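A protein chain is absent from this complex, but the other protein chains hold their places.
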Amino acid sequence: MKTTRAKVRLASVAGLAAVGLVLTGCSAGGAANTGEAKSGQDSRGPITYVQGKDNSNVVRPLIEKWNKAHPDEKVTFKEQSDQADQQHDDLVQHFQAKDENYDVVDVDVVWTAEFAAKGWLTPLTGDMAIDTSKLLPATVKTATYNDTLYAAPQTSDGALLYYRKDLVKTPPTTWDEMMQDCSIAKDAGIGCYAGQFAKYEGLTVNASEAINGSGGSILGKDGSPDVDTADAKAGLQNLVDAFKDGNIPAEAITYQEEQGRTAFEDGKLLFLRNWPYVYNLAKTDGSSKVKDTFGIAPIPGKDGTGASTLGGHNAAISVYSKHKATAHDFLEFLESDETQKFFATQGSLAPVVGDLYTDSELTAKLPYLPTLLKSIESAEPRPVTPFYPAVTKAIQDNSYAALKGSKSVDEAVKDMQAALTTATNSGN
Amino acid sequence: MSAATEIPAAVPDPAGMEPPKRRTGGLNAEHGRWAVYLIGPTIALLAIVIGYPVVSAVVQSFQLDQGLDKATGLFVQGGFAGVTNYVHWLGQQCGTTTCPPGSLGAQFWVSMGNTFFFTVVTVALETVIGVWMAIIMNRDFRGRALVRAAILVPWAIPTAVTAKLWYFIFDANGVLNHVIGQQVLWTSSEWASRWAVIIADTWKTTPFMALLILAGLQLIPEEVYEAGKMDGASTVQRFWNITLPLIKPALMVAVLFRVLDALRMYDLPAILTGGGGGSGNATTTLSILVVDQIRQGFNSASALSTITFLVIFAVAFVFVRFLGANVVQTQAAQQKGELK
Partner (left out) sequence: MTLAADRPRSVPIRGERADARPDVRVKRHTGQKLRTGVQAVVIAVWCLLPFYWMVVTSFRDVGFTFDATPWPTHVTLDNYTTAFSTALGNHLGRALLNSLLIGGVVTLIALLVGTSAAYALARLEFRGKSLIAGAILAASMFPGVALISPLFQLFTDIGWMGTYQALILPSISFVLPLTVYTLASFFREMPWDLEEAARIDGCTRVQAFRRIILPLAAPAVFTTAILAFISSWNEYLISSQLSSDATQPVTVAIASFAGSQPHQEPYTAVMAAGTIVTIPLVILVLVFQRRIVAGLTAGGVKG
């Protein structure tokens, strides 16, 4: 039996804790409304735009501009983390919960098929259609699933070959040429070539570039796996041989984008395959030793320009949105010339409107645009499949094993084919 | 207050009868009532936050994940799965074939092995280093408070930051390789990547063990050691025969919970190596597999989580039963046991 004093003590401490809980409970907290998918084609009103971390501060000014022009259809910006995986999971959680508060979402090009197949994206047909005539065809392909357009391409990204123009006069146009130039690297005592080879999404990008660039493909026209071909093997073999011969430095097996960039800027690489973001940094970084000695070119393939993998983002309308008409107009705003130019000048993000690549104002700011255009025009998207997480795992695991030398290329490609079949066949 | 008295039950009881009832021991009924009040909130909290999701996950593990309707191109609900999901993991069955390399099913047993390897090595290391740290911190020396604050640092840095920090240190061109003068591929070689995870985890969680063991050490009064010294026991003997038995309760709790946590290791291997290393799976743990599977199909992931849970449960059971972690007995029952 507790004494009264003890009871009071206990009660007061418990009360304190309860008060603490209640106080925090009275804080700002959004209650997510759940709703079924309404057609809402004509409804207008405020919407929320969801995107991952806005690295270069382009979204907020754009939204301000829109809000001034549309005071009754204001856009709120919901910013996610900057990790792609977390952005994906966040979107999945909210879609599964049928959240009405996510109206327009920014999706990575490889998620579009998956979300479309799960029935979460509004098809952009009929009233919701947008004009795709001015957009780069490769970008439109990434937003198309089952012959229907499900998202509006927003920004794009393609691979560039960075090379040391003080050591190599003209950039190589084929892979074999590049490997021959490696003797120059050996003489200069530096590594020859590097890309992204750690076991992550970047490996899928590099592996599919190697495979596609040699004429192979990962998924066939009908979406079923078709990687067990001589061309695909040849492509992967290129990378494996380069590792064996030391043309790709051994440590490159741990490289993501940043490590390659650092190595190139330190003057330790002759050629680097990376994204356009490296351009500005290599030119302006205090630590960059190659400020004035590097050039850019499209990546090399078997007989000519290689097949860069397409990066970038699309904007889509959630089926659970209540104000789809506003969302549709916002999509068109994102694809307007002005916005695309702003993406480029402010954020160094490659536009999806083809004409802008030859716009003088933009090329002055981003000298790599014409080269990037060539890269994107010959680009192949990564497999457009609703099973993308399983597909990318199949590619990554087997390519990594081949590059490490744990498996022969033949085995790796065979296993990749089997894993891709498993991935695309069932829901498991 | 009078001098300490020995408990009444110290008198050996040759007739084997129950020791005399303690005055305030009370009847089981009263104990039961109090137990409801005292343990109720705990059970309620755990039931809502952990019990409900667990039950929900187990239920879903018997459903198939969504499959693709080839005609419409849209996903449709899978039906009842029976034990298909479990067979997928335990028997490596992907549909009708064995799971090929590159699919998650094929990585199940490798992950299990990795997880156990990490658990055994990290817990062993952390126990030994933790005990050592605790003993030193228990001694009296100038600046002791600073050392105690120092050992909190690894534990206090958010795990995500620690993982990035070690990723940075273990980089092929990072400071560690710089200092040892070798080009070890910490994030990619099979054994180097495993040791990288072990080093990072040990650095981060040894303070946890050290703190708990230190609390246990602080219960041991000085006289015990002095008595031991007067009896001529050496330092090592004093450690084995006095210190270790007396910190056993705290040590057992610390080791038990470390084992449970290590079996669910996720952050460090995921950020350091992405589960890669070796030919691609040297550091994949069961939790990494669960996260990857969640992205491909939640129901199958639930089955994997349930399997993981059962494995951990089995380990804990062995631990409690055979290694003598005394977790449920009251002091009275414990002392009763000692008299036998």
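As written, the chains take the letters A and B, and residue 1 is the first residue of each chain.
Note that contacts are C-beta pairs under 8 Å (C-beta built on N, C-alpha and C of every residue); 3 or more make two chains touch, one makes a residue touch a chain.
Keep in mind that what you see is a predicted model, and the values were worked out from it rather than measured.
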| item | value |
| --- | --- |
| For chain B, the residues touching the chain missing from this view | 1-7, 9-10, 22-24, 28, 31-32, 34-35, 37-39, 41-43, 45-46, 48-54, 56-57, 132-133, 136-139, 141, 143-162, 164-166, 168-169, 171, 173-175, 177-179, 203, 207-208, 211-212, 214-216, 218-219, 221-227, 229-230, 245, 249-250, 252-253, 256-257, 260-261, 264, 266-267, 286-287, 290-291, 294, 298, 301-302, 305, 308-309, 312-313, 316, 326-335, 338-339 |
| Touch residues of chain A, complete complex, unshown partner | 2-3, 5-6, 9, 13-14, 16-17, 20-21, 24-25, 27-32, 34, 53-57, 78-83, 86, 89-90, 93, 96-97, 99, 157, 256-259, 262, 275, 277, 280-281, 285-288, 348-349 |
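Just so it is clear, only the chains that are shown with their structure count from here on.
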| item | value |
| --- | --- |
| Mean-CA-position distance for chain B and chain A (Å) | 37 |
| Residues of chain B that touch chain A when the two form their complex | 64-68, 72-75, 78, 85, 88, 94-95, 97, 99-105, 171-173, 183, 185-188, 273-276, 278-281, 292, 294-297, 300 |
| Chain A - residues contacting chain B, complex | 85, 88-89, 92, 116-119, 145-146, 198-200, 250-251, 253-254, 259, 262-263, 386-387, 389-390, 393-398, 400-401, 404, 406-407, 415-416, 418-423, 425-428 |
